[in-house]
Structures are given as structure tokens and as C-alpha cells.
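A single protein chain has been removed from this complex, and every other one stays in its place.
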Amino acid sequence: MREYWGEIQDPIYGYIYITEAEKEIIDSFPVQRLHRLRQLAGTEYVYPAANHTRFEHSLGVMYLAGISCENSNISEHLTKEEIQTIRLAALLHDIGHGPFSHVYEHLLVRLNKTHEDLTQWLIEKSELKDKLQKIGQNPDTIGKLSVGKLESRGKNFVNQIIQSAVDVDKLDFVVRDTYHTGAKYGYVDILRLIHAFDVSEGNLAVDIGALSALESLILARIESFKSIYFHRVSRAAQIMIANAMDNAKDELGLVDFKAPEEYLALNDYTTWAKLKTCEKSRKIIENLERRQLLKCAYEQTFYVKDKTVSSIFSVEEIRNQIRDKIAERAHVPSEAVVIDVPNVPSVPYHHSILMQPTEIPVFHKTHEGEKIPQRLSDISGIFDVLRGFINILRVYADEKNREKVGEAATKTLSEMPSSAKISY
Amino acid sequence: MREYWGEIQDPIYGYIYITEAEKEIIDSFPVQRLHRLRQLAGTEYVYPAANHTRFEHSLGVMYLAGISCENSNISEHLTKEEIQTIRLAALLHDIGHGPFSHVYEHLLVRLNKTHEDLTQWLIEKSELKDKLQKIGQNPDTIGKLSVGKLESRGKNFVNQIIQSAVDVDKLDFVVRDTYHTGAKYGYVDILRLIHAFDVSEGNLAVDIGALSALESLILARIESFKSIYFHRVSRAAQIMIANAMDNAKDELGLVDFKAPEEYLALNDYTTWAKLKTCEKSRKIIENLERRQLLKCAYEQTFYVKDKTVSSIFSVEEIRNQIRDKIAERAHVPSEAVVIDVPNVPSVPYHHSILMQPTEIPVFHKTHEGEKIPQRLSDISGIFDVLRGFINILRVYADEKNREKVGEAATKTLSEMPSSAKISY
Amino acid sequence: MREYWGEIQDPIYGYIYITEAEKEIIDSFPVQRLHRLRQLAGTEYVYPAANHTRFEHSLGVMYLAGISCENSNISEHLTKEEIQTIRLAALLHDIGHGPFSHVYEHLLVRLNKTHEDLTQWLIEKSELKDKLQKIGQNPDTIGKLSVGKLESRGKNFVNQIIQSAVDVDKLDFVVRDTYHTGAKYGYVDILRLIHAFDVSEGNLAVDIGALSALESLILARIESFKSIYFHRVSRAAQIMIANAMDNAKDELGLVDFKAPEEYLALNDYTTWAKLKTCEKSRKIIENLERRQLLKCAYEQTFYVKDKTVSSIFSVEEIRNQIRDKIAERAHVPSEAVVIDVPNVPSVPYHHSILMQPTEIPVFHKTHEGEKIPQRLSDISGIFDVLRGFINILRVYADEKNREKVGEAATKTLSEMPSSAKISY
Partner (left out) sequence: MREYWGEIQDPIYGYIYITEAEKEIIDSFPVQRLHRLRQLAGTEYVYPAANHTRFEHSLGVMYLAGISCENSNISEHLTKEEIQTIRLAALLHDIGHGPFSHVYEHLLVRLNKTHEDLTQWLIEKSELKDKLQKIGQNPDTIGKLSVGKLESRGKNFVNQIIQSAVDVDKLDFVVRDTYHTGAKYGYVDILRLIHAFDVSEGNLAVDIGALSALESLILARIESFKSIYFHRVSRAAQIMIANAMDNAKDELGLVDFKAPEEYLALNDYTTWAKLKTCEKSRKIIENLERRQLLKCAYEQTFYVKDKTVSSIFSVEEIRNQIRDKIAERAHVPSEAVVIDVPNVPSVPYHHSILMQPTEIPVFHKTHEGEKIPQRLSDISGIFDVLRGFINILRVYADEKNREKVGEAATKTLSEMPSSAKISY
């Protein structure tokens, strides 16, 4: 403990010890800004207590990255300096998020960018650059590592701690989102998982002794997806915020940032306030402020065995044609119908990772200490069924159009060639 | 609350309110005896804090039965008196257990009995009979209901609250065993499930809106099975206790009970003390007292898709032949080899229910309130894969024979016709 | 449950069931606005996860009010309609809060108002008036009850459920603030307390059987005060926000509201955004955004036995004189020195209630059911010492002035007549 500068209290992990270098970075503007970026924008309409921000999540991710590096299987491959670098990259992994986090990603897509591109950009160009250099860190390294893209020379596990199917980002949010929502799907034994981390041919792998914890994690992610992230009411709110930003983006300059500081000036607080001032978005915000949300008029859940078949709904033109057909049939304008599917990048909140789970590397350790790689789908019937698992198609409309849009959607979608639906 | 006599504090549910009638029954000898029957005998060798008893479990089951009956979907079919009957039956559902609970069942099999037969017997023949009559209850009704076998005249849901795939017994222990072991697999939203209970054509059914909670329950049961109930070290201890009881049963008269009082005199405390006095069991108990446990020499996990195919290992003769062949090959006596499979009644701890999960009745409620029955396996890919899920074959031996028995088992079992293994 | 319209998930209480009337009010603008009023503004600089809002707190208070009314000691004095009224008043008790809650109260003082005045005003004048009437409630009654000032005709306990030393507001926040901060001082057995509620001569009283829970509550409140509400770093942030609002209030019209809608337009989000645009406050906000906070240069904790002796520091003129003397001595301008004491209304966050704890009515129930009133201080040594317990005097300055202001404060305050200090 001696080496730590101080501690920060966290309801999940207790005390998070930080070094002086970490304190310098935590107190920077790009990190402090995360106090005003909620982790689950829109979810408060279902889970009122889910007001946690990307700030405490980022501290949690740094903490878990540190714990991972204390595991002797991992630490034997790392110097103390490398561990500090990994912790900092973990701390900064989310700073590129825009207002309302994933909802803003909807706008970034138009710029051919993701929040991860912006994370890297901010680390290399904002005040963080100087601060990192001052504490002896290479901004370029941290920038790449924070998005899991550092050239690894045989140490790819370093990226995978931060970005993979079992990365500490996911481990933190599965537990943290559970804690603050009260939804009970994420009580996963993440410390057991982290203790089972090991390095196998340079990659992060999980000792099969922790299979139960791993299966629990996978189920927790799916249940959280259905019950929290893609809850029909959360989605309604997110779509409305996305539409408000879309409508007002030119007038408010929401994507016209040039300098890092301009981007960093955007957060939930300032953007919400702006959207209220703009004629093109105000009405939507006022509806949100009275909880007058879009209603789900139609919902279909698909179980996808073959994850490689991509959905025709991911093609924007086809989606728009269907939307227009439904609108026509329901005698409402096209804008009155919203088609929502999770794995489409032009829709705010995409979960492509969930849709295409990579095989998680696992191994069995013999009495002699040899690590025998295994295929998770061979040994876990649960994993096998859970990967590429679920997809949901929803059609939203206003309260007053709900019924007729629902009927039109039912008709329209039942007419579709079954291959289109099967493709899910 | 007015109607309640008092409350009992429980770490899981907070305060459990009890009526005066319930207090009478709780303070009887057959129920107080449960203080000395641990819920998970043998598990303390893996989870040292798992010392909870069937007493608090039984209170918890009564509590959840009561909560279920407060659900208006259920309560509208019941009178206040029927609810009291259900709560009492729930309270008494486990009184038939013998010392070390499921381990003793190994001996009961020889008498062609189960602990449930004894539960019914005790309710109808012990001091409980008088006490129940005194508080206006019919012992026969309570006895049958406590094992889920009351003739129900269109109200079968009453039995199913106490005995079914989602009964309050399972709901209590999935949460309680998690709490006391510290294993994190059972944080299931059981109140959500209970709130989703309904009656459909006289049967207990679950509103599909609680699908996530249901899927979590199913996974929790499987992970608990692997990590707690059938943990290789817990099993080693249970097998040893079973062997000790088997060896000493005639000398100690462990199955010679006639009167209810004779059976009730058996509990973990008295039986443990007795086993130490008997030449035939003392050595085993002394080994347990120094944690010198049987070692797992061989383990194979099977994934069973077709649950109806029964295993050849469930046939005792075949199991004995294989055991003898392994012993011969390893040059050890037959008694030095133990074959353990979970779904065999002659082995202490069988989980036949887990192996043959009945389809849980679920329904979708329309806007008009109509309940449309659905097949869980149709709508839940998770359920589909999880039912009939897993089987484990283990061969145990003493520390000193472990290696040679392991080798012999590997050879012997690889020679078996594949159909035998496939049958799993 | 039948009578409830739906449920809301809360991480503290599980499911909060709401009636249709409650849903109407919850979805109103004044209540939904609470999503954007954090419960503990400023505290995120110490407890990063403390981002809970007055929205979920208000739901929690409504829930506990409902639980209190289910206690048969209470319910026997109430009709179903009265219980609905009490729940609604509990739900609305905080709607009068301004941006950053207690920090804004600093400005309200200038208008001779408290947030409770505004709560009553909003209930009677905003859109809530119509909505309440529509569901058959009297806005005047709800308004008065929401601040504990309903004329009670012998039923003063109704007010005391919402406003007293053991009201459900305090019971909710002691638990909720603990949950979200991670500080472990508030795990109070509030359900035990609520079950011990009774009515004694028209007043809310607590059965002495719950003395341990009561003592825990009192200690929890004191420890929370020291560790959360009046933490030196939280206070630094709150003072800065208060100063920013003070500086900019005329330019931004922060207290110029006339219509309810004008007041309701103020929330944490919009006010933060405004403060960034105003020359007079921007610098302070920028410092907050980089966590460059005021530093505590001097701190003195007083233990106050005689709670009736009021402090000379509560007199603004004297406080200003001392501030000026310290500033002069340290050669810094007066504005560079901030004196902070908790029980002064012109300082943002006052805890006058903590400073002047009323005797909590308790009673002992005889075997015959008679309630014998007792003085809590007679039977609880803990209560006796804890009431009127603590006061803290702090002097804050900028990082660069910290040392010299600290020295000047030490000198100046040691010269003060001891009676001034003793008065604490």
C-alpha cells in the first residue's frame, strides 16, 4: 500500500487505491467530465436508481485491470511500469464517449467514427497528452492500449485485459449495472474469473476451473441485454434522445467539433440544456420530461443459431422500405414509425459484440502445470447455445398511433419472405 | 400484521411473521430437531460457512409459500384457512429427513422409502398429529400437501407451490445456499418469479414476463449442482459418511426405527457421536475429522441432450462390474474403488429432478388478460439447452491408491462400448 | 397486490408497487424533474458513485410511508384514502428543491424561503394541482402534509411520518446514501423501526423494543453527517457551487422566477450549463471540472453538550468580522477566505435538525398492552450523549493561500474569548 497516494471509496469494491500518477490523470478535465456522462442514459425510465456515471465505471475498470495484473500468472509477464500503463489505459478507455454515451454514437457513425476513435484522439491530442508525458507515460501507447489496439509483440493479453470477451470493462459493468439498477442478473463472481486469468501463447485465457463463473457471466450479459440495455422502455427513451440530437445537430453544432476541447464541452448536462433551447428538439425533450415516451407497437424476438448470417434489417435501405410500408399502411407519416434492431450501427445502441461472440480462449491445466487449450463450445453446452443468441425487432410509435402501427407492422412483417426472418 | 403472533429474524428475508398456530408447530420436537440437521452435510469441507440447517430453510419455505399466496393471482383461489394450511405444509416439508439429510437417503433406499415418505408418516403419526388437530388442521391433508400429493380437485397449483420445478423449496435453497456458501450462482430474483406466478387451468404457471428470472433460476440450479451439491470434495465427504453409516447401520440400529420418536432421535449430532463409538465406522469418522478425504481419481462430464435415454451406470450390477474391473486392474480391493454418479438412487445424493426437468408451464398474457400457454423450450433457447443437461461420472479412491486407480479407470472406461457412454 | 397498477424496481427495496393515481403524479413534470436533481451534489468528489437523485429517493419515501401505514398500529387509525394521501405527500415532499438541492437553499434564504415553502407552493400552483384534483386529492391537503404541517385534529402522527426525528424521509436517505456512497454507516434496520411505530396520544411513537435500531439510526446520522454530508471535500465543492450561483444569480436570473414553470426549469443540468456561460461563475465551474477545489486551511470540531446555547458563529456579522481579520492577517482579500459552519442558514447546507434533535417519543408496552411513555434520554445513554452532539468550524482557502490562511486562522481563533468557543 505504501506506494499508493490515496484511496477512493467505491460501493462495489470498497477502497480503490490510486498512485500519485493516477491522481494527476483522474483530476484532468477529460476524466472529470465523465462525472457528467451517465453510464446508462435512458435507463432511468425503467430503473430510477441507475444514475451511475462513466467516472466511477472508469475507476472500477482501472481497479480490475490492476487486480488482473496482481494475478501471478499475469504479473510474471509484466514490469511494474507496464502495470501502471495498463491501469491508466483502463482508466481512460471511455473518455471518448459523447453525451448520453451510446446514444451519441448514432451521430458519430455519420462521421465514420466510434467513441473508441475519439478516446484515442483525446488521449493523444487533449491536455492528457502533456499530463501523461509529465508522469513518464507515452500517450501513443496509452491511446492504443485504451482501445485494445497496441502492437503487442507476443503480449496480446495486455490488449485483451482491456478489450475482449472477458475484458475488465465488461466485468465491471455487469456488476455495476446490476448494483445500481437493482436487476439481479449480474452477480457474477468476477474475482474468481480474474483469478483464473492466465496467458496462453501470448493471449489472455481462462482456466476452465472457473467455468461456472464464465457461464454465469455469459448468461448475465444476455439477461442484462434483454432486461436493461435493450429494455423496451429504455430503448424508447434512447431513440427519442437520438432523434432530438439528430434533428438539432446542425443548428447546435453537435458534431462540428474540431479541437478536443470542443468535443469535451459536450456532456449530458450541457447537451440536455441545449436540446431544450432548440426548436427542432425541444418538443421531444419536453415529452421526455413528462415521461411521454414512444410506445412499442410490435415486437419479435429471434433466436439465432447461425451467427454468421447477417440480418437483412441491418441494411438501412431495406429497413427504410419496411418502415415506409408500415407507415403507409397505418396512414401515418414515415417519421411516425421507428424500427429498432440492436445490431445495426445506424441505430444508437448496437451490441455487435454480443451478436458475434468470439470464442473465449480457455484451457485445462494438467497436474504437471501444462495448459491444454480447449474449445469452450465443446465443453460448455451453455456457451454453445448462448453465443449468437438473440435478436429483437421492434416497431415504435406514438401513443396515439400505437394501435394502427402495431397492426400494420404485424401485417407487413408477416408478408415478408421467411428467409428474411430466418436470417436472424 | 395484526394477525401475526410474532416475528423471526432471517438474514435472507428480514422478518418472517408467524401466526400463533405456526408457533405451536415450530416449537414441536420434529421441527426443532431440524436445528440439528444441516442443509448441506459434507459441504463444509469446501464452503466452511455452509452450516445452515433445515430449520431456517423450512421457515424460509413457509415464508415464500405465504408470499406466493399473497400474490393476487393465487390468493383469489384460496381462503385464509387454505393459506394457513399451505404455509404449515411448507414448514413441515423437510421433517422426514434423516441425519446428514440426503446422505441418509442412501440407507432409506434399502427400505424402499424416501425422506418424503417419512415426512408424511411423521406428520400423521408423531406428536405433530395432535398439535395439528389442536390448531384445527387435518394431519392427513398437511401430510399429503407437504410432499405435493394432495388430491387437488382442480387446484393442483396448491401442490405445485410446494413441489414442482419452480416450487418455493427450490426458490429458498437456491438463494440460501448461495448466501451461506458464498458461491455466487444463486442471486436469482425469486420475488419477481413469485410475483409472476399465476393459475392456468388449475396448474401453477409463470407469466413469461419473468422469463429472465426463470432462465437465471435454471442456470443457478445447474451451476449450484456443479459447484456446491456435486462438488468433488463435498461428494467425497458425503460418500465417506454414507459408507460409515452403511458399515455401522446394523450395529447402531440406524434403520431399525419403529416409532416416530425413534426416528426423530436420529440427527446429525447423535449420529456423528454414535459413528465414533462403533468399530466399523470410527476410522472413517476419524479420517473426516482430519480432512483425510477420498480423492477423485477419474472424472468425466457428459452433456446429455436426450434426457430419456437412461444411463447404464444407473444399473447397480453394471456399476459393480466396472468397479471390480477397475479394482482388479489397479490391484486394490473392490472396496477401495467408489464409482459416483449423481442420478443413481443407491448413491446418496441423487438429483433425479435436475436430470429430468419437467417443462415449466409458462404463459403470455394478452392485453385483454387472456393467458396463452407457451412451451418454454420454444421461447427460451436457454431453457432448451439447459434441460437434461449434465451428468458426471467420478471414480474415487484413497490418497495412496489415487494414481493407480486413476490409470485403471481411464483404461477401463475407454474400453467401454461407446453406446454406453453415449447413453449419457 | 391486485390494487396496484405496476411496479418500479429499486435497488434498496426491490419492487415498489404503485397505484394508477401514483403513476399519474410520478409522470408529471415536477416529479420527473427530480431525475435531474442529484441527492448529494458535491459529494461525487469524495464518493464517485453517489449519483443518486431525488427521484428515486422520493419513490423510496413514498414506499416507506406506505409500509408505515401497513403497520397495524398505524393502519387502524387510517382509511384507505388517507393512506393514499400520505403516500402522495411523501412522494412530493422534495419537489421544491432547487438545483444542487441544499446548495440552492443558500439563495432561497435571501428570499426568506426554504425548499419546503416551494414544495407547498408547487403542489398548489403547478400542473400538479390539476393532476391531484383529477385523481380525487386535495392539493392543499397534500401540500401541507408534504411538509408535515397539516392540521391534524388529533392525528399529528400523520405529519410525523413525513416530518419528524424518525420520519421516512430520514429513514430512506440514511440507507440510500449509504448504498450509493459505499460509506458503511447507514445499515440501519429501518424496517424494524417502522414495525415499532405506534400512535401515542395522537403522536408517532416508537416501541422501546426497537431501541437498538433507534440508537443505530442516531449514530448513523451523526457518522453520515461527518463522513458524507459535511465531509471537508464535499463541502469545498458545495461552497464553490454556492459561490458560483451567488455571483451569477442576477445575470442568470436564478432567483427571479415568478411562475412555477420558471422555477421548475431550474435543475442541475440546466444550471450547470448556464453557470458555464456566465463570466461571473465560469472560472469556478472550470475549477470544479478539473477538481481544483478549495482547501481546508483550518478545522476545529466542537462537542456540544448544551444544545440550547447558540453559537456566535451563527451571527453573520461576527462571522464576517472574523473572516476579515483572518484575511487581513494572511494578506489576502476577504473573498479568499471562507468560514464554514454547519448550523448557519446562510451557509448552503445546514443541518439544524441534527443540531437540535427533538426528543423522540418512545414508550414501553406492558403485558396488558398499555403504552407507558418514556424519555429516551433516561433509558438510552447513547441517545443522551448523541443529541446536540457535534459542531465543526472550518476555514477554506485556495490551494495557494492555504498555508498562510491556516496560520492566520489559528492565531485569530485562539485569541477569541473562550466563551465564544465554549458556546459551541
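Chains: A, B and C, in written order; residue numbering restarts at 1 for each.
Note that a residue touches a chain if its C-beta (ideal position, glycine included) is under 8 Å from a C-beta of that chain, and two chains touch if they have at least 3 such contacts.
Quantities reported herein were computed from a predicted structural model and do not represent experimental measurements.
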item: Contact with the hidden chain (one of C:L78, C:I135 or C:L219); value: C:L219
item: Hidden partner chain, touching residue among A:T19, A:N71, A:S200 or A:T301; value: A:N71
item: Sole contact to the chain not displayed, among B:V46, B:I74 or B:I123; value: B:V46
item: Residue numbers in chain C that touch the chain omitted from display; value: 183-185, 187-189, 192, 212-213, 215-216, 219, 222-223, 226-227, 301, 303, 379, 381-382, 384-386, 389-390
item: Residues in chain A touching the chain absent from view; value: 1-2, 7, 14-15, 70-72, 76, 191-192, 195
item: Positions on chain B contacted by the hidden chain, ascending; value: 8-12, 14, 26-29, 32-33, 35-36, 38, 44, 46-49, 51-53, 55-56, 59, 179-183, 268-270, 272-274, 276, 289-292
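Basically, only the chains that are shown with their structure count from here on.
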item: Euclidean distance of C-alpha centroids - chain A vs chain B, Å; value: 40
item: Between chain B and chain C, centroid-to-centroid distance (C-alpha), Å; value: 50
item: Mean-CA-position distance for chain C and chain A (Å); value: 35
item: Residue list for chain A, restricted to those that touch at least two other chains; value: 183
